[in-house]
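Every protein chain of the complex appears in place save one, which is left out.
On to chain A.
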Amino acid sequence: MSSMSPSERRLQKELMSLIKEPPQGVTVDTESVHQNLSEWKINIKGSEGTLYEGEDFQLLFKFNNKYPFESPEVTFIGTNIPVHPHVYSNGHICLSILTEDWSPALSVQAVCLSIASMLSSCREKKRPPDNTLYVKTCNKNPKKTKWWYHDDSV
């Protein structure tokens, strides 16, 4: 156990608490995690009373060995990518805590809650204005994108 790296130890702890006390509408795909502790698939349900009610989304978290000092790489995957002004159709999410506002005190659970809250506060389902261009030109890793965080309302 002591030979586990600090990032693995922390991921284990987070996994256990997420399995034991998951936030509402959030479930971990434990199969995927058991295969590979550095890539988690997490299912998120659109909350009731929001534009995404009844929809199911899947998030992919990729952790590198510098976690939690570096943020995880978080994207929406699967067939249903939410239509949201901060979510590109390739699954990339424009969310400041995923890059420059990341803090090691944040956790997978905190990121899931932030994303759920981002979805819930959406007023109008639409793609970001630069979606077509971005999806064509971006790097596969959303953390390589120089994000410009300007809209705090959603």
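The rule is simple: contacts are C-beta pairs under 8 Å (C-beta built on N, C-alpha and C of every residue); 3 or more make two chains touch, one makes a residue touch a chain; residues count from 1.
Heads up, the rule we're going with is that contacts and distances are computed from a predicted model.
Participant: Missing chain, UniProt name, options "Chromosome transmission fidelity protein 8", "ER membrane protein complex subunit 3", "RING-type E3 ubiquitin transferase" or "LANO_0F00870g1_1": which is it?
Facilitator: "RING-type E3 ubiquitin transferase"
Participant: Which listed residue, A:M16, A:I77 or A:L133, touches the chain dropped from view?
Facilitator: In the complete complex, the chain left out is touched by residue A:M16.
Participant: Given the contact definition stated above, which residue among A:Q35, A:N80 or A:T132 touches the chain not shown here?
Facilitator: Missing-chain contact among the listed residues: A:Q35.
Participant: Can you list where chain A touches the absent chain?
Facilitator: Residues in contact with the chain left out: 1-4, 6, 8-10, 12-14, 16-17, 19-20, 30-31, 34-38, 65-66, 68-70, 103-106.
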